[in-house]
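The structure that follows is given in the form of structure tokens.
Moving on to chain A:
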Amino acid sequence: MSLELRAVTKSFGALIANDHIDLKVGDGEIHAILGENGAGKSTLMNVVYGLLQPDAGEILVDGEEIKISGPADALAAGIGMVHQHFMLIPVFTVAENIVLGHEKTNKFGILELSKAKEEIRRVSAEFNFDVDPDSLVETLPVGIQQRVEIIRALIYDAKVLILDEPTAVLTPQETDELLRNMKILRDKGTSIVFITHKLREVQEAADKITVIRRGKVVGNPLVTASQEELASLMVGRPVALDVYKKAITPGPVALSVKNLNVHDITGRRLVKNVTFDVHEGEILAVAGVQGNGQSELAKAIVGLEEFIDGSIVLDGKDITTWSVHDTLYSGIAYVPEDREHDGLISSFSIAENLILDTFDTPPYAKGPVMSPTIVAREAEVRVKEFDVRLQSVQDSAASLSGGNKQKVVLARELSRPVKLVVASQPTRGLDVGSIEFVHQRIISERDSGKAVLIFSTELDEVTDLADRIAVMYRGEIIAMVAATTSREDLGLLMAGVHPEGTRS
Partner candidate 1 sequence: PAATAVKACLALDTGGVDDKSFNAAAWRGAQSTATASVTVKYLAAQSDADYAPNIKKLVDEKCSVIIGVGFLINSAIVDAAKANPGTKFAIVDQDGFDHGPNGDQYPGTALTNLKGLQFATNQSAFQAGYLAAGFSKTGKVATYGGLNIPPVTIFMDGFAKGVAYYNKVKGKKVVALGWDTVKKDGTFVGGFSDQAKALQISKNFEQQGADVIFPVAGGLGGATAGQSMTGHKSVTIWVDSDGYVQAPQYKSVLLTSVVKGVDTSVAGVIKDVAKGMFSSTGYLGTLANKGTYLASYHDLAKKVAARLQNEVRQLGIDIKSGKVKVS
Partner candidate 2 sequence: MTQVEVLSLSAPERRRRRMVVMMGVLGVFALVAFFIIPKQHDKATFGFVMDKEWVAVHEWAINSRHGSLGFAILAILAAILAYFQFRARKTIRIASAIFGVSFLMSFLCWAASGKFIPLTGLLQGGLLLAVPLIYGAMAGVLCERSGVINIAIEGQLLAGAFASGVLASLTQKTWIGLLIAPFAGALIAYLLAVFAIKFAIDQVILGFVLNVLVIGLTDFLYKRLLIPYQTTWNSGPILSPIKIPVLWKIPILGPIFFDQTIIVYLMYAIVILIHVGLFRSKWGLRMRAAGEHPTAAESVGINVNRTRFRNVILAGAIAGLGGAYFTIGAVGPFGKEMTAGKGFIALAALIFGRWSPLGAVSAALIFGFADNLQGVLSIIGTAIPSEFMLMAPYVATIIAVTGFVGRVRAPAADGVPYKRGESV
């Protein structure tokens, strides 16, 4: 089935998110859409899926114009979508989520889930997904949640499948798996719209490419185009994709973690006996598949985990039992993994978000009295420095696109005088231009003698940034390896397998 958009336009107030966009997705092709953060990709797809109503333009399926006034129409037309922000109900089981909207019931109106569960198991097996239809969605790692979304689209026989940044939360293995599955689907005749910021994936899977910049289509490069070409087309300027890192000698130990255990409220031990040091002027990257205890380890260091034992020493001070406030003030910058939920207050202004953990210190406050003028003035400086794209620092953080939100968090955390930077998934969901910027910032922190602890599921990021790499698997650090370790070996370690010569 083919999908065609003609002059689709959508604006939010003064902002034109989609400006006369034309797009043609042929039968059985994987069509990649590239663009900076905030370029309007998700908006466009939400219009196609009926979640947003376009201001103007036409949508054609198999050459015929159709009216999509809601997702129901899109589904009926054979359009399925896996959203950037998952459309799953956390308190439902996988099966309940999948049958929702297409429920089968017995004659008493009671749900019949057995058929659906069977289907889920079948599709899950076919694509090697390992999804249990009875598990509660909120307990699943994001990677699995994503598979649930894909299963849903497949079960309902989408002829056009829209995938909005599906790989942002996947591990390398999972990503490879997904790309392989996409090709299988394409070969069966499904058309796929594929949005991603990872150029490698585009080159590997896409048949056609459309690049969007500031709401307009700026080109349809060939899939043979180099990553540099694609990147500069997206951003509108040349981008350096390789990270330049000068060698420096690490200083004394800044952070020392010993025998750290973290439990969750249900008593499960998520971090097991973890011991490691981070030196000044060193980047330690913790690699691992999502859900192996990295998030909890990061939170434990900052003081956000309630049930911990072991010891965490920063600069000679035992901060194990300190409150979050005290650890942050003792010199830790913390970039949380979930910026929407933990990193920002979306109804607060951008300026206020930039002082979320420094609001009660000079120059923002004298005693209990805050100074809005100074807050705004400093905000202007920060957003310039970190190249945050916005209309006004007094706008709410909710108005920012994903990439710019992350820049706000980084701008806040990296402009404090600290000894240690703890960053979880610092570039998740960012476009190439922003990644370049963030990586440079992190390296300059290290160069200025700070200790940096990065948690990332992104192998490229890990190898690009790290001076040393720790690999976490099921709550334990199973290996501490050199930065030169190969992608393949890291991949194996992350799966819990020790390749030759990596045992530490």
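Here is how the candidates were picked: all candidates are chains of the complex that A comes from, given by their letters.
The rule is simple: contacts are C-beta pairs under 8 Å (C-beta built on N, C-alpha and C of every residue); 3 or more make two chains touch, one makes a residue touch a chain; residues count from 1.
Source: prediction; values computed, not measured.
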Chain A in this complex - touching candidate among 1 or 2
2
Quick one: in the complex, what on chain A touches candidate 2?
42, 46, 49, 51-53, 70-72, 75-76, 81, 83, 85-92, 96, 99-103, 105, 109-111, 152, 261, 263, 265-269, 307, 309
